[in-house]
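Here's the structure, in structure tokens; my notes come after.
Note that this complex is displayed minus one protein chain, with the remaining chains in position.
Think of it as A, B, C, D, E, F, G, H and I in the order they're written, each chain with its own count starting at 1.
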Amino acid sequence: MPVTTKAEAAAAVRAARVRAGLTWAQIAEQLGAPLVWTTAALLGQHPVTAEQAGLVGKLLDLDEAVVTALQDQPYRGSDPALVSDPTIYRFHEALSVYGPALKELIHEEFGDGIMSAINFKVDIARRADPDGDRVVVTFDGKFLDYRW
Amino acid sequence: MPVTTKAEAAAAVRAARVRAGLTWAQIAEQLGAPLVWTTAALLGQHPVTAEQAGLVGKLLDLDEAVVTALQDQPYRGSDPALVSDPTIYRFHEALSVYGPALKELIHEEFGDGIMSAINFKVDIARRADPDGDRVVVTFDGKFLDYRW
Amino acid sequence: MPVTTKAEAAAAVRAARVRAGLTWAQIAEQLGAPLVWTTAALLGQHPVTAEQAGLVGKLLDLDEAVVTALQDQPYRGSDPALVSDPTIYRFHEALSVYGPALKELIHEEFGDGIMSAINFKVDIARRADPDGDRVVVTFDGKFLDYRW
Amino acid sequence: MPVTTKAEAAAAVRAARVRAGLTWAQIAEQLGAPLVWTTAALLGQHPVTAEQAGLVGKLLDLDEAVVTALQDQPYRGSDPALVSDPTIYRFHEALSVYGPALKELIHEEFGDGIMSAINFKVDIARRADPDGDRVVVTFDGKFLDYRW
Amino acid sequence: MPVTTKAEAAAAVRAARVRAGLTWAQIAEQLGAPLVWTTAALLGQHPVTAEQAGLVGKLLDLDEAVVTALQDQPYRGSDPALVSDPTIYRFHEALSVYGPALKELIHEEFGDGIMSAINFKVDIARRADPDGDRVVVTFDGKFLDYRW
Amino acid sequence: MPVTTKAEAAAAVRAARVRAGLTWAQIAEQLGAPLVWTTAALLGQHPVTAEQAGLVGKLLDLDEAVVTALQDQPYRGSDPALVSDPTIYRFHEALSVYGPALKELIHEEFGDGIMSAINFKVDIARRADPDGDRVVVTFDGKFLDYRW
Amino acid sequence: MPVTTKAEAAAAVRAARVRAGLTWAQIAEQLGAPLVWTTAALLGQHPVTAEQAGLVGKLLDLDEAVVTALQDQPYRGSDPALVSDPTIYRFHEALSVYGPALKELIHEEFGDGIMSAINFKVDIARRADPDGDRVVVTFDGKFLDYRW
Amino acid sequence: MPVTTKAEAAAAVRAARVRAGLTWAQIAEQLGAPLVWTTAALLGQHPVTAEQAGLVGKLLDLDEAVVTALQDQPYRGSDPALVSDPTIYRFHEALSVYGPALKELIHEEFGDGIMSAINFKVDIARRADPDGDRVVVTFDGKFLDYRW
Amino acid sequence: MPVTTKAEAAAAVRAARVRAGLTWAQIAEQLGAPLVWTTAALLGQHPVTAEQAGLVGKLLDLDEAVVTALQDQPYRGSDPALVSDPTIYRFHEALSVYGPALKELIHEEFGDGIMSAINFKVDIARRADPDGDRVVVTFDGKFLDYRW
Partner (left out) sequence: MPVTTKAEAAAAVRAARVRAGLTWAQIAEQLGAPLVWTTAALLGQHPVTAEQAGLVGKLLDLDEAVVTALQDQPYRGSDPALVSDPTIYRFHEALSVYGPALKELIHEEFGDGIMSAINFKVDIARRADPDGDRVVVTFDGKFLDYRW
């Protein structure tokens, strides 16, 4: 009995979402969950509850094996090859340029520690601008100080 | 006549800032420039004007060669080895987990294109929270659509 | 229901084009789209509209799954292993040799910024030359200045 | 007697050019050589003649060791780390997206072979555009067919 | 006759364990074997005896081919790609930060040598803490001195 | 004025400690700080207070530049090349073998989350054993659950 | 309709050649083509004409899909993993040892330029020697001078 | 007493050769040694005898430390970064394209074994050709069969 | 007709050997071939004769396709991923620690040259020792001197 992986489930979800003519925002609203969280979870980065998986399964007409895979505990992290996609690469470039500055400023404002990536949320929004609308992405994580 | 590199200038700035007892925020205020931009620029990621370089040179008592180097056009991007620093790594981890979701949502909201990393700004702030204060980092870039 | 990937669709298109005895130029003309854009899109680097996909499907007698895949939003970028193909490698070699010079000259002519690879087009032409005809490839992208 | 490397000579040229307040275009004009060729050569990618080296040495007030190094036969190619500079990266991204299409079209137009990167020239120009001026880079290399 | 690999067997065990509603601790108890050892072994890092394999096969209703694969001598070590999973990464980060210190202290306390990873056991426990419970992982390996 | 890096300071501390005939345990006791923390900090992985740096400077007869460097905010993480040292490698091998099992068991016991490497401490001890004494290393980090 | 790749075709050719009891030399003779060219082409490195492909198909009793694949335009270059094969590795070792010397001598004899790998042929021969016969491989490529 | 490395000696030889206005062929003739061997040896790939080193030292007016270094037993192999030099790269490209064919043909002609890279010599020559003169490089190594 | 690879044949041999309850030593004895050679050959590192392949096929009840694959000329070398297996890693660690010393001593005893890995054999034995039995592995290769 072959096991459906979370990557296979993610591919199935992506194809089914287009077929169903639903947006990620509509799916998130149905689940009553945040937009980026929902999208990431259905792409395999978070486990979803049985109830959520069932709901998505109905919305997108997914196989039972996919519904099961969505509930599995994931190995998180995306394929490094995806970094070359231009839409994703720009975020990496921004980190390459501004990462050390962010580090200096976290230490200046908070002391020796980090922004948690676990107690953490992300949001994305459109901001209208006469020179062309802007993508605004917010990382919001709890500060954790080095504590022995 | 050996040339002072931007990396050497950045190291000199970091050491001089501590000796001078100044925060990055105070330096940015003196320059009248945004906080993250100023920090990144003095760490070598943006050229600064002759006037700005001179001002920083006085504030931090820098050598003339460092003041010159700050004005040089940079090769941007930080040493990949810095990714292993935990404060910087958490940003990369967040991208590894949420990058594909951000890509899906940019395409859903804006169409086929990217968030510019050139017409772009970053900000960082503290958000008070009873469970522990939070680091909030905002990426704000113009949407660019694929246009032939 | 297995999903046809864009890579599989590209392989199908390449084989079908040969079988159909059509040139890329003929296909581009049928689509009324630029030559390099059309070729890149059918190799999986741009989504095509439903109308374009249907037209190509008829021209090349493609499966419906391939026609669907051609419309999917791509993860852009080609397999790094293809760099070793001599026809592709020469472009990379040219960038390795002339990249820093192009950077200096972009900054000299335009200031601190980049040539966009999004608001961007490529063309290829044959230029007759008594010493042997020449391949002429033109990169044409909007200048974007670093703007905070 | 330490040997001045071409990388050290390039750094010296870059610094001296700024000090002298000369553009690359002015230097190229003085040498009577193409713009991109001149810039690349002084950055260490081509040997220059003794006469050219002497002329540049006077224009930029360079040490004799630098003038000698400019004439050395180079090991060509730039540091792969420079690829992360955004101005250079966009060219690599364009190749990643359009490389396979260019290969298809070279074979369609010319047959099995390559664009030479040796019998080859590059040019860069500004093209005015109401939506923002454009960087136009032209690669022009002799077609070489696979010939046994 | 295709051979079931240990990786395939591990995937089958993970899926079957969830279906069976058993914890790793319950399985380990059934086998009468240590918890971390049992989990690692069923994930393919240790061979198990025919008796143990049969017992697990019954508990989890596994195919005979899986039961056979669990007894195979493994090639040990996990896919380096798993390092990017945040739960696993934190251990690597801890080694990156504290590895050289542990080396210094092993040499100080024991002399020139190593902690064996063969004559070795690992344990994991929960430690209650008013600030939030803690994960306590213990590595316990025989000291081996460099002996010629 | 060249800046003393934390790596140079670490090398100076290692050499001075041997010359001074002091153990890491004696230094830690003098600082009133935990043993592994002290060792890691003096090897450059944590900033130490001015008072602690001064105390170490006297104990080990260090240059003022080294005393200053010990207080700098570090870029944490050790050179990946050190992984090939056998004493350090065995820890990496243990993670390669037992990492996925630890992940499974953290999720089983605590739910979806991680062991913090920031709110975290390490200890090392000798455990007498008739078959040869054992190195016991304890990782103790706060559990952090994925919390949006 | 799955597409037969050139790698699959190469594997089919290798197996069929052994089954047919033919040498590469016999096949090359049948094709009236040079020995190394023929072998490389049938291993997927050059397209062959429809006529040649048909001839080989008959000689080796190949499937039609293989015959078609042999005519496809290849992505040239072999899997880097093959470098570890000792028979292939010795050539790489020779280049690692003698490459810079060959570069110096090409420049000394011909000026600034390269040996073409496109207008190029290779031959292999046995040379009898009382100390043991020798493998003699000749690379023969047109000199191309750097010409702007 | 700093040790002159073979890489430093090679750089000194290259610079001195140009200053002295001697060709590699003239130096080889003076040493009575083969051309490629001599060039490779003086670039650090073979030890030379004390007599040969002294002779070269006089011809090129080298420091005694360089003369000593030329006699040292080398670690052979060149910096992998040199592969990107176009003159050297073409040899690597040829191996990437023709390596597997050469392997097939060595096995066909000689049986299971290799061309030695130790009992081995290389030669380079110019071959006049009306279409442009050609670089001819010959690898000539003893066949070694796998023999247990 | 899919081709059975040597890797697939090796997996089949490993599984069949366990099923057949035979040791490698028993198989080697049946073949009348050395122990390490036999094991390596059946794992795909040496071609075996038709007679040997047939004999093994009968002993282990192998498919005809496997018997054929065992006779194929191999691409030698194992998957680099196997280096992380602890049993194999210790050999690599020993080379990392003792490799340069072995090089010095080969040159001291034999002159400039190498131990052949082609005219070469390996043996493995158990040596009883009151402190615990020892694995003794012997590499025995013909010395080859650098000879032009």
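By definition in this document, a contact is a pair of C-beta atoms (placed from the backbone, for glycine too) under 8 Å apart; a residue touches a chain by one contact, two chains touch by 3 or more.
Keep in mind the model is a prediction, meaning the values are calculated, not measured.
Trainee: Hey, which chain E residues sit against the chain that's not shown?
Mentor: Contacting residues on chain E, toward the hidden partner: 34, 37, 46-47, 73, 75, 107, 112-114, 116, 118-121, 144-148.
Trainee: Please identify, in ascending order, the residues of chain I that touch the omitted chain?
Mentor: 14, 23-25, 35-36, 39-40, 43, 45, 76-78, 82-83, 85-88, 90-110, 113-117, 120, 122, 124, 126-127, 129, 131-144
Trainee: Spell out the interface residues on chain G facing the chain that's missing from view.
Mentor: Against the left-out chain, chain G lists 84, 86, 89, 93, 96-97.
As a working rule, only the chains that are shown with their structure count from here on.
Trainee: Across the interfaces F-I and A-C, which one involves more C-beta pairs in contact?
Mentor: Looking at F-I and A-C side by side, A-C shows more C-beta contacts.
Trainee: In angstrom, rounded to a whole number, how far apart do the mean CA points of chain F and chain H lie?
Mentor: The answer is 47 Å.
Trainee: Residues of chain D that touch two or more other chains: which are they?
Mentor: Correct list: 14, 75-77, 82, 84-87, 93, 96-97, 107, 113-114, 116-120, 144.
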